[in-house]
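Following this message is one structure expressed as C-alpha cells.
A single protein chain has been omitted; all remaining protein chains appear in their positions.
Take a look at subunit A:
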Amino acid sequence: MSQHIQMTVNDQQVGPVEVPEGLKMIEFLHEYLNLTGTKFGCGAGVCHACTVIVEGKNGVSEVVRTCISGVERFADKKVRTVEGHAKRNSEGEITELTPVQMAFLEHFSFQCGWCTSGFINETTALMERLAKAPVAAADVEQVIEEALKEHICRCTGYVKYYQGVKDLILNTKGLTY
C-alpha cells in the first residue's frame, strides 16, 4: 500500500510523491531525493548520526532521528539536512560554509565523518536556540554536554567536536552573557 507525501527539504518543495507504507525518512532522503549526506548508523535511534532539523512549533527547530522515524512524521514540514547548510552558487557549487562547519574543520573535529552530519545539525539547532535564549558563559560546557551527549562518534573524536562548539558559541555574539 502506498500514500502521497509532501514536504519542504532544504527550501525545496518535494512531492506530493507516492511512497510505500513503512518507509523510513532516511530511506526517503537517500532513495528518493539522493541526499546521502545523512548517514545511517545504528538503525535504532541510538547513535544520532541520522539526525536532521525540522522546523517546529513557533519557529523553534527540533532535531529528529530519521532511522526510526517514518516519512509520515515529516509530512508538510520543513526539513533541513546537512546538504542544506552551506551556500551554493547558481551552478550548485559550494561557495561558503556555515560557522558550524568551519568550526569543525578548523578543530579537525571529525575523522571518518560518519557522525558529522548529525553533529552539524544538532549544533546548528543548538546555536539557533541560544540565539533566542542566551546562556551564561560559565554554563556553556554544560549546555553543549546536554545537546551533544547522545551523539556517538566511533572514532571517539568527542573532545575536538566539543572544543569546536565551545569556541564557536563563546565567540558568537548574542549566544552568551
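Everything that follows uses one rule, which is that a contact is a pair of C-beta atoms (placed from the backbone, for glycine too) under 8 Å apart; a residue touches a chain by one contact, two chains touch by 3 or more; residues count from 1.
By our rule, contacts and distances are computed from a predicted model.
S.K.: Since a chain is absent, check the UniProt entry for it and pick the matching name: "Sulfate ABC transporter permease subunit CysW", "Gluconate kinase (FGGY family)", "Cytochrome c" or "RNA polymerase sigma24 factor".
M.R.: When "Sulfate ABC transporter permease subunit CysW", "Gluconate kinase (FGGY family)", "Cytochrome c" or "RNA polymerase sigma24 factor" are compared with UniProt, the left-out chain turns out to be "Cytochrome c".
S.K.: One chain isn't shown here. Among A:38, A:51 or A:69, which residue touches it?
M.R.: Result: among the candidates, A:69 touches the missing chain.
S.K.: Touching residues of subunit A against the unshown chain: what are they?
M.R.: On the side of subunit A, residues 1, 3, 21-22, 24, 44-46, 67-75 touch the unshown chain.
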